[in-house]
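Note that one protein chain of the assembly has been removed; the remaining protein chains are unaltered in position.
What follows is chain A.
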Amino acid sequence: MKYPQIKFYGNNAFILEWEQVISTKVHNNVLQFQNYLTNNYSNKIIELVPAYNSLAVYLKESVQLNKFIEVIKKINIEASEILKTERFLVHIPVCYKSKFGLDILEISRQKKISIPEIILRHTALIYPVYFIGFLPGFPYLGGLDELLFVKRKQQPRTQVLAGSVAIGGQQTGIYPSDSPGGWNIIGRTPLQLFSVTKASSLLKAGDKVQFYEISEEEFKTISHQIEMGEYRIRKEILDD
């Protein structure tokens, strides 16, 4: 793997940064380094925040930043054993009916693509999860079909409902909670992206996502199953 550039970030943190490219190849370096640090230095680190091509390392107050960076510089990444964490392909059900997909008709008109084709293109690809940010549980997904690139709305909505699946510029994403938002909404998933009680996000950096279409009936059924605690998320282990 490539060795990152190290940038100071205050008295207790630094950023590891790879080339300025959004790609899974670059991102794999981020994930590998994240694993390496987690496995070897968790006693010195409060937490790590991965992004597309960078990894923020927040150190415990007792750790001397300069000394720790010297240690990091000496890591022989090639020789170190990189332990892989479990990564998943998560299948996310989405109802694309205009009741949920408030902007799907407008996108269809604007891009001159039929609604079934929008759905087909949106569900055909597998999206890498680069990281979680912006809101608790909000996944930054890559790899949207170019034909589905749609500019953010001029006037953001004051309230976008949790589970809304949307397109903003060159990205697709899912709103984990009710919040203001300027992305174009094409559907909604009944799944919960973030649970405070379980302290966990449905997705994590390194996972992958594929959407599949469900009817309004199925949306109701899954919502009910989730409420009852009976729903099993469809996911499989990635072994790449």
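Quick notes on this one:
Note that in this section contacts are C-beta pairs under 8 Å (C-beta built on N, C-alpha and C of every residue); 3 or more make two chains touch, one makes a residue touch a chain; residues count from 1.
The working rule: contacts and distances are computed from a predicted model.
Taking the options "ABC transporter permease", "KipI antagonist", "Heme exporter protein C" or "(2Fe-2S)-binding protein" in turn, only "KipI antagonist" matches the UniProt protein name of the chain that is not displayed. Only one of the listed residues, A:P4, A:P50 or A:G187, touches the absent chain: A:P50. Annotation: of A:L37, A:L191, A:A205 or A:I222, A:A205 touches the absent chain (contact as defined above).
Only one of the listed residues, A:T24, A:S98, A:T123 or A:S177, touches the absent chain: A:S177. Residue-wise, the contact with the chain that is not shown comes from A:Y58, picked out of A:Y3, A:Y41 or A:Y58. If you put the missing chain back, the residues of chain A touching it would be 7-11, 13, 15, 17, 20-22, 46-56, 58, 131-138, 140, 176-177, 179, 194, 196, 199-201, 204-205.
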